[in-house]
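Removed: one protein chain of the complex. Kept in place: all other protein chains.
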Amino acid sequence: MHAGKGIAILERVWPVLVLVVPLMAVVVLADLYGSVMFQRTVTDALIKIVLVVGLYIFIGNSGIVSFGHIGFAGIAAYFATWMTCCAMMKPITMTGLPDFLRLETYSLWSTALVSVAIAGVAALVIGLVLMRLSGLAASISTLAALFIFHAVYANWDSVTMGRASIVGVPTYVTVWVALGGAVLAIAVAWLYQISSYGLATRAARDDEVAAQASGISLYWNRLIAFVLSGMVVGLGGVLMVHFQGTISVNAFYLNLTFITLAMLVVGGMRSLAGAVVGVVVLTSVADVFRRLEAGVDLGAMRLSTPVGTQEMFLAALMLLILVFRKDGLMGRRELRLPRFPGTGQGREAP
Amino acid sequence: MRNFLQVMVDAIALGSLLALVALAIGLVFGVMRLINFAQGDYITIGAYALVVPAASLTPTLLIGALPIPLMVAGVLLVVVMLALATERVAFRPLRDSDPATLLISSFAVSYFLQHMIMLVHTGRPKSIGIGQALTTPIEVLGLRVPGIQVVTMGVTAVLLIALVLFLKRTPMGIQMRAAAENFQMARLLGVPANRVIAMAFVISGLLGGTVSLLLIVQTGTLDIRMGLMPVIFAFFATVIGGMGSLVGAALGGFLVGVSSVLLQSYLPEGLRPFRDAFVFGLVIVILLVRPKGLIVIGAARERV
Amino acid sequence: MTPPETAAEPRPTRLQAQNVHVSFGGIRALTGIDLTIRRGEVLGLIGPNGAGKTTLVNVLTGFQAPTEGRVMLEDQTLTGMKARDVARAGVARSFQAARLFRDLTVQENLVVAALGAGLPRRAAEARAHEILDWIGCAPIAHLTCDGLSYGDERRISIARALAMGPSFALLDEPASGMNETECAALMQVISELPAQFDCGVLLIEHNMTVIMGVCQRIHVLDGGRSLAEGTPDEVQANPAVRRAYLGEKADQVALTI
Amino acid sequence: ADDPIRIGFAIAQSGWMANYDAEPFRGAIMRIEEINEAGGLLGRQIEYRVSDTRTDQQYAATVGQQMVAEGVDLLVVSCDYDMGAPAALAASQAGIMNISLCAGDPKMGAQGVGPYTFTANNSGQTEGIAMAEYATREMGIETVYILEDLSLEYHRSAVAGFRAAWLQDRDEASILGRDTYMNDDPSIASQITRLRGLDPQPDSLYMCSVMPGGGSAIRQIRAAGIDTPILGCTAMVDNYWLGAVPGLTNFWLPGFMSLYGDDPRDEIHEFLAAYEERWGEAPGSSYVINGYSMVEAYELAVSRAESVEAPAVTEAMEAFTDEQFLAGPSTYTPEVHILLDRPYLMMNVEDDSFRAVEIYRPTLIPDMQLLFRIGQ
Partner (left out) sequence: MLDISELTVRYGKLTALDQVDIRVAGGEAVFVVGPNGAGKSTLLKTISGLLRPASGGIGFEGSDIAGVAPEKLCQRGLALVPEGRHIFRTLTVEENLLVGMMIRRDKAAAKQDLERILQTFPILRDRFRGVAGNLSGGEQQQLAIARALLQRPRLLMIDEPSLGLAPLVIDQVYASLKDLNAAGLTLLVVEQSTARVLDLATRVYVLRSGKVVLSDSAEALATGNAMEEAYFGYAGRESA
């Protein structure tokens, strides 16, 4: 029971290390030897990790599936765009912006911070209303919130340019920056998870009634999770827009919502490791299929699958994973230091 | 006044269509906690079944070329088979997963089906002109009601009543609700639970096929995403109606459809683009006021 | 075992239900119940199935609003407060089903409750540890709760209520599904509670051995009304109680178990 | 300079965008092959390769960067601003020439993506202008009702152009109303109710939309007994969707070319014959011509600049004035990298087919305000 202090600390940070170190390794490899395509795939995956880990902070801990978080990514991304984009065009095309956005351009650091904070504020405002609800009613209202976000941003021409893409956002997100984002997200998620707030939120997930009887406020604990995860997802949005250089409202809508949720569930909705593993697995599989579809040279023969089969395979694979691992690839476990089995029955702690 | 009545007719017609979709979503949810997004693809595939599967842009009719009774039966059969196949292959093995996993698996099924259609038909919208006669309006008391709207309202009313009676009164219906709630226990009591749950999918297939036909007559177009928005609206409808209550689902469908039409009709021009934002805002308000939905069935609230 | 350190103000000595009525539509689950739980005692609550025992606990803990009447903690009115605030005021409970947080570890289950009572993290961990030690569950502290044996589940659910450092602990059928050995151990635990935790206990049980063995007083409900209250011997001898609840073999049961 | 000129196509070969990119791509290949057969451009053969963007903006950027890294002289991007811009941006930032097959958004140019970006199509506004002018001048239409599909920016641009041209000769009162809908609305009954409630009824209906919502809306409008001329926009060209509205007549729009044998221009007939010979089937979409003329434009600019370097080619392109390409005379300026007055073939539906009516060249040249829809 009484391990040394060093081991105790290692035990605490291990679940983060074990996720972060392999990611670093991949990034180093990509940086040294990868093609543009590979580097960009890795960067994209790291940004997805930020998004999915952000989702996990709320969904995994509260047990409430949120369909609305991609909206916070959108809000942050648009704000970052307004702060940094196209100094020439902005005053003409985005006339509805307040002067401090329309006429000025800000540094990337302050932009990132402010945008993430804006996502947090948005999450706070929405959370104040929606966290009264629980279960399916909460889920569906977050979906409603996403639709509202979309309807507003798609038609608020004077500041978002409607559905059109805005082009010319500075692209500073390299694979290293994305790695930084992913590490930050993972660390934040882990710290939250083991904090008192995280613990209380997870308790409420397992049994709302018993949690109330234990003196826990469902509302405030979930609200904290909601805001924090809104901010992390917002960070994902900021990275996305500065990676791609363009932004449009449709990029922050159902497709991204579905794919990120799918990654989370396939990896394991109830474990931080699951969030990361889900992204890695689905991205790699999609990448392999994409290469197959593009064709593989086998000597003189060129094998390629018909267009569209890739998506069908991916869908089938997701189903298979879910059928054989109901709680996702990671189940409900985190990757912990192996320890000596305890006495008595029951499962090992996650 | 007449204009208002006309708007109400439009509103109820759209409400009926969404109510039909919501019934299917609500039924399957009631039976296995599955919010079946693939319901949208049932609708889409039902519609595509009318034409020969081919990449060509101007499709030739397949089932659509049959005499009307056969055509209707054909579409329903296709969709029912599809619903059964998805149940057997994808949803049955996942039966005791939690709702989130089931939901994601239905995304996967939907994604699969969508790309299957794309593979066969290409992603390009197609057109198909059947049921022309049904689209011509009938004048009733100075109101202009397209035949298809009348049909939609009638079909919805009939199916809703039939379904409610089926679930409340028939042994199969009670068994279905029992299996819905506790699958293993139902089996212990001799309920052929697999068959009973498959039955729910058969019904959702019938509803899906009906919606395919109604939509096709109304729009004359085929598109791989044609089922998506109705299903998303129905999803909202089912929740605000009260999960697990079919009448609630239908009511929710009406409410969403009606409010969408009313907003479209009465919002000032500048705000009309934000119509959907208002509809969804309304959804949130309803849920805040009634978190369990409009119709709360007795035991929806768990007793401590 | 240290009493909760939040005891800056004097701990309440009485939890009272005053003229509590509850009806669900036409069903009158409770009719004019007056009941007082005193700190330092174990009060038994018995009665036939459907008598309203669980409902009364729900009223006392804020999970059920009474249609009439009120709940007092010393001089503080609890009626109308949210369940969680009642819990924070010092009234903890367990449930008829264990209702553990099943993805958390045993230790974490207790920590959550201690945090809920307002302790800082460190103190909460320490208290959880202490209680687990005391109740004999320290060896399973790091196991997750799904997969625990039934008896362990029941004990942890009591321990969790205790982790709040409550002034009053309301336990709903803690011994159901336990065998004789476990019942004996449980009786030991319950009878030590008032002293160890400086609290009052309300115990609902159908197991007469347990009830008769640990309660100083027993309150009997029947059909939502109070039927009797008294010492175990008085209650056991009460013919109305025997007719409504215990049955004629009562003595025999108490003897053979 | 013996090594070939390399053209990369970062276009959609899967996903919904593939339908819009496929035909212009074939058209472009035809021109490339003709050039190579005739000895090449600046004496160099043209080599091309294509990579699928899968109708995904993020992935389009990746494909664009990959192609740039592999070294292309020209990057051709999707026939749509949103889908094409990410790849175009990659090329622009690397100082490489890039042209969209047929995007209709002026931001696909110097003010949006970057200095080396062009598109081989008229602006969306120009379509609206052409339709409004034609309706006014040749069809004798006095009043109009506007029904706007909100789901694409393109529709809004066309409507903006339409309004601007319409209001040249008349006042607001001649626009009897305006309504909106979403492309995926299953029913537009309430819009029709509003339209039917107008008194007087409009002479015509301007409706910019695409399939499937466009076809569905027209079906519902006609079913409601509204027979006024419908003025549409180019995206609804070609017969493939007419099945939705059997017996449709009086539907007008500005098109590129007729695929149905009645195009007034001989060179179009030759092109169609050549197409059938090359691909073994008739083209499915009249957008094909944009791809062909896109390569024509690049060819002309490169031969004038005698270089494939982006600055030189850009300068040559910007000097285009009414250069005669297959799709019609084309003009670019240093400010505007999109076409503003390439003539249209006006078309009308009769006997379940589009019919060529006549060539019409819009006269109103949209200014920057209109192009970027400022204050609209």
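By written order: A, B, C and D. Residues from 1 in each chain.
Note that in this section a contact is a pair of C-beta atoms (placed from the backbone, for glycine too) under 8 Å apart; a residue touches a chain by one contact, two chains touch by 3 or more.
All values derive from a computational prediction rather than experimental measurement.
The chain omitted from view is touched by exactly one of C:Phe101, C:Phe197 or C:Tyr245, namely C:Tyr245.
Among C:Gly40, C:Gly118, C:Gly151 or C:Gly230, only C:Gly151 touches the chain left out of the display.
Contact with the chain that does not appear here is found for just one residue of B:Gly15, B:Pro230, B:Gly244 or B:Pro273, B:Gly244. Against the chain not shown here, chain B presents residues 171, 174-175, 177-178, 181-182, 184-193, 244, 297-300, 302-303. As for the chain not pictured, it touches chain C at residues 24, 27, 47-51, 53-55, 96, 136, 149-151, 173, 176-182, 184-185, 206, 208, 244-247, 249-250, 253, 256-257.
As a working rule, only the chains that are shown with their structure count from here on.
Centroid distances built from C-alpha atoms place C farthest away from chain A. Centrality by C-alpha centroid: the chain sitting nearest the overall protein C-alpha mean is A.
Taking the mean of the C-alpha atoms as each chain's centre, chain A and chain C sit 43 Å apart. Centroid to centroid, with C-alpha atoms defining each point, chain B and chain C lie 48 Å apart. Residue positions of chain C touching 2 or more other chains: 63, 95. Chain contacts: chain B has residues 273, 276, 304 touching two or more partner chains. For chain B in complex with chain D, the touching residues are 3, 6-7, 10-11, 13-14, 17, 57-59, 122-129, 132, 135-137, 144, 146, 149, 215, 218-223, 225-226, 228-230, 261, 264-265, 269, 272-273, 276. Only residues 35-37, 40-41, 44, 88-89, 92-93, 95, 154-155, 157, 161-165, 167-168, 171, 240, 244-246, 248, 250-251, 290, 293-294, 307-308 of chain A touch chain D when the two sit together in their complex. By the touch criterion stated above, chain A contacts chain C in their complex at residues 196, 199-200, 202-203, 205-207, 209-218, 270, 332, 342-350.
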